[in-house]
Every structure is written in C-alpha cells, then in structure tokens.
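Not every chain of the complex is shown here; the ones you see sit where they belong.
By written order: A and B. Residues from 1 in each chain.
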Amino acid sequence: MIAARLHKYHDPLAVEQIAEPQITAPHDVIVRVGGAGLCRTDLHVQEGQWADKSGVQLPYVLGHENAGWVHEIGSAVTNVAVGDTVIVHPLVTCGLCRACRAGDDVHCENSEFPGISVDGGFAELLKTNARSVVKLDPTLHPQDIAALADAGLTAYHAIKKAASVLYPGSRAVVIGAGGLGHIGIQCLKAMTPAEIIVIDPSEHARALAAESGADVTVAADGTQADTILEMTDGKGAEAIIDFVGERGAIQDGVAMLREAGSYYVIGYGENINVPTIDIISREINFIGNLVGSYNDLSELMTLTAQGKVTLHTSAYPLEAVNDAMADLDQGRLQGRGILVADAA
Amino acid sequence: MIAARLHKYHDPLAVEQIAEPQITAPHDVIVRVGGAGLCRTDLHVQEGQWADKSGVQLPYVLGHENAGWVHEIGSAVTNVAVGDTVIVHPLVTCGLCRACRAGDDVHCENSEFPGISVDGGFAELLKTNARSVVKLDPTLHPQDIAALADAGLTAYHAIKKAASVLYPGSRAVVIGAGGLGHIGIQCLKAMTPAEIIVIDPSEHARALAAESGADVTVAADGTQADTILEMTDGKGAEAIIDFVGERGAIQDGVAMLREAGSYYVIGYGENINVPTIDIISREINFIGNLVGSYNDLSELMTLTAQGKVTLHTSAYPLEAVNDAMADLDQGRLQGRGILVADAA
C-alpha cells in the first residue's frame, strides 16, 4: 500500500509502497483510512521533538488523526464489523490496567500511539484495535471528521474539565482560536453557560471565533491582559484555556486569571514559570491536558452529529503530504489539513 | 495594652503599650488572646516580602494565628458569648460576596487579614468578627491550639483537596515534615487510605513524621526522587504535597509525580518552572493552596478534639517575641512557637 513515512528527522516524508498491516491479535482492527488529519505535532515529530518521548524507530508512518472504514477484524472483535464507518481514537490501549479500568484510558500503562510511536494513518490502511474504534453513522464522511480524533478530542477533553468550574456569570478566556481553539469554543458553547472571551492576534481567527460561539473577541495586541481585567472588575477570569502555550501567552494568561481560578494548559512550547508565592497567595491552579478518552471521543462525535461542532478542513491527496506540511508550517493552510489516499 | 508592633521592615518588633481595639460594628468581636502562633510568614512580613501584597501601613501588630477567650461582642453577635473559648480564623470576611456565599470565604472580596493587613494577635486583645470565631470546648487551652488557626488550617485545607485523588493503594508524598508538614501527615492519616511517604533532610523531623503517621520516611539526600520512583515501579506518586517550595524541592517533587498526578503547592520560595510539553504529555496538575475556610477550621478542631491531630509547641512570653523570631529563623525552635501575653 501507499504510505508517507519519516526516514530521517528534518527530512520530508517519503511517499512509498510498504507492506500492508496484518491482524496478529484477536482484538486487532485494520481500518481503510478515509481521512488523516495533519497536525502541528506532525511538524514537531518531523523536527525530532518527540523522538525521546516516543522512542519510535525510523522509518515509520506518521498520522495520528484518523477516520475511515473497517477493513478487517480480529477473531474476538464484536463491536464493529467490516465496512463500518469509524473514527479512530489515537491510542491503542490494553483495557486491563488500572487507568483503562478507571475510564482514563489515555494513561493506559501499555498503550501505543499510532503515528507517534508506531505506524500511523498517512497510508491506505491503519492497524488499531477494537478498543479504539468509535462506530459512526454511515452517512458521515471520514475526511470531514478525521481531525476530531486528536485535535478536536484534546480540545473537548480540556473543555470538559473546565466545565466543572464554569457557572452562569463566570468567564472562560480562550487563548488562540486556531485549529484546536475554534473546536474548544464550540464545545464551551455546547456544554457550559459561561461567557466566552476569545483572544487571537488574527482578525480572521477572531471572526471564526465569533461564528463558533465567542461572546467577545479580543485582539492579542499586547494589551489583552488589561482588557480582560477591565472586563472583570480587575478580578480576572475563572478559567483560562490556553491553546497556544508560547510567544508570551502564558505570562499574559496568568495575569488574567482570577483568585482561585484554573489555567488549562493545552498548547505547548514555553514553560509555566510562576513564583510559588503567587500560586499560593492567589490559590491558582495549572491543569495539564492531553488527548481525551474513548468516551470523550464518542461524546464529541455526538456533538458533531448534532451539528454543535463543525470543522473547517482542506483536503490534500496523500501524495501531497509534504506540500500540506509546508502549508501548515508557513500559515497557508486554511482550517485543518486532511490527507486522503486515492484508494479511499 | 501590650502589643508587639513592626515599625520598620527588617527591624525587631517593638513591644509597647497601645490603645485597646474597640467594637465599632454590630458583628465585631474582641478576643483576649490566649496564645498567638509564630509563623515563618512573620519573618517574611518583617523582611518586607508581603509589603506590596498586603498594603499594610506601619506600625502594626503582627500575629495571625490566634486563640483565646471572647472579651467583648458587638450588638448583632449571636454565635459566641463573652467568656467563650475560641480559635480565630485568620481572615475577617464579609459574608455577602459570592465567595463567602459559596463556602470559599478565604477568597472573600472584602476581607481583612489581622496580623498581615491590619493589627493582629501579638497583643493582649485582638479585634475580629463573628464570622471568624470557632467556639471550642472550654477545657481546651488556647495556647495549645493557636497555631492550628493558620499553619494547621493551611495543611488541613491542602490535604482535604488531595484526599479526592487518594484511594487505597495510592501514594501521597509529603515533602517537609516541619510545622505544617507534621500536621498534614496527621490529616492524611485521619482522612485518607493512602500510603504516606515523607521526605525530610532532618532525622529528627523524620522521626516526628513516623510518629505522626508516615508509613515510610525518606531522607532528602539528593536521591529521594529516585527512591520514590523505585518504590512506585518507576511511575511516581499520585499526589505530591510540598510544604517546602524551595531549595530544589519542586524540581525533585515534579520528578516523583505520576502521570495524571497532582502537585499541591503549599510551601513557597522558588518558582514552578516546568516545560508545558511535560505538563501536557504527562497531564499533570499544579494546585495552589492558601489557608482553609471557616468550616475547614471547624473540622480541624474536631480532629484535634478527637486526638487525631496534635501539635508540638514551645511557649514564649509576648515580651520575648524577638527571641522567638530569632529562634525560628535560626532553626532553634522545637515545634511551633506560641506567644503568650502576661494578662492571659
């Protein structure tokens, strides 16, 4: 089959013929990829930022945001059948460790992460397992929703945590209305009564934020922390939801945070670097956020089916993966990039 | 009356005659101080570290950990009577703002903090209000429990938060078994089924930790993070409860924290300085902790009355406040220092 593999850090991906994945365990599922989302993490992987954390052996196939149709199943798979439309949770988990048993499968002690630690979905076929496939309405098109498998799921997961502190009259400040941010805004709108304030330097992104449900948008022009403080009688917001995590976002964000408030870290790049005296005297919290659980993905698919979460995408043929990555890197990509193999 | 006042940052306190506080509002309560705890924060106040945060005008009376007997009450006070033994919550709160109405009176929008922002309890009499006095069994001696009003309350409050993530088989690592730490250990023992692991450089402190309920004690000798990781199959602990917050404690503590775990910040001094990629990839949290609420103090008094929390103290006459502060500063103070005015 055709796949896009990384052979060497910093090099372009090689689009090449490789062997098809095989069913080797009773819960294995092979998915014919209908759409594979392209993510800023793919650029970070290419740059080698995840080399140590993932321990992956090169070459391997990138692509961790996948949807498609079930192509083949192992002997013990009961929850999907060949032909079913599915979105693929990014992790392959064991179902037996404490975390899996607690509904926190993201922290499975025996997980693999296709596209990060083993072969992913920039290919015609992807190997995953029964625990990772969410069955969808057959009328849904995999390429329309693939990017929700990781980017969307991460945004949803963070918002679900933040929802527990958001009541009518509280404020959620979203930093960054890009790929994840505009999904996060839709999730906030669907799941909380909070006033949604969105900060972004781009007028285009702010317009998208307003369409997505922002009550107020604020330009990130260096005065945004003061603006938020003014809007909140000098007290700041109950929740800061940071999809950027670099270029000064954190320092600004902490300045906007209310006493006893929580700062949700999603975007990454810089350090959280805050004096402990501020953390204790203001009694503020920093909450890390990784991708969501399988049930989170299933819930997000419900919001999508209900029309409460939609996604802007631009499709590329799988062969054009390096063009897509360049477009993403250089800010030319409108919405979320989706790679589509010819066979699909 | 006699009181110990700070006239100039970095100077010793002046023990001097000042005017007695007066009832001026219907909910005012004046307490005859039976014991006033001495806290490391008093040293920080003397050094001027809180000057900007508190905005206090010098000279003023220090002392924010107070217990005693009700001396005089305002016209609308119904919950205590003259002569009642009371411990005094460190904040004077309004009871009308959202935070007060939510049980989170520590974040009252109109609070004062006697001993930090207005006159405190290093004196014969202390002015507070009806919302701040917890009535105690008359057999309790104020000087035995005064230090629970702030130090103990802070430890209790942090443990109560941590309790929500501690289940049988989980590990709570306590960094620092000093004044707050050894109360925290007793609270952990009383309120959670977690295995309690305590780290401290001092053999004396570790012995106190073991008496207080630690299941395991570990010397802080530079290898403690590795020790904890070994004890947890390389995974780290579910909760790190840091009563130190300086001298490298944080870097060590973060290294011991399990995926999806929470780091409770109580001690202060250094910065939390952690790459966001670690925060998100490990999905860890940092939870700020200030002093507890009035109900927290009431609950802690129950644990004390039940004998589940006890405190080591060393009493000093109020006149010896500067000796006591020097002893604290130079590590000569055994247990918690308590100042006792002659009149009491």
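As a convention for this text, contacts are C-beta pairs under 8 Å (C-beta built on N, C-alpha and C of every residue); 3 or more make two chains touch, one makes a residue touch a chain.
Nothing here was measured: the structure is a model prediction, and the numbers come from that model.
All together, the complex described by this structure holds 4 copies of its single chain type, of which 2 are visible.
Definition applied: only the chains that are shown with their structure count from here on.
Taking CA atoms, the transformation carrying subunit A onto subunit B includes a rotation by 180°, reported to the nearest 5.
Centres computed as Cα averages put subunit A at a distance of 41 Å from subunit B. Residues 49, 53, 99, 104, 106-107, 109, 235, 245-246, 250, 259-260, 265-277, 279-290 of subunit A are the ones that touch subunit B when the two sit in their complex.
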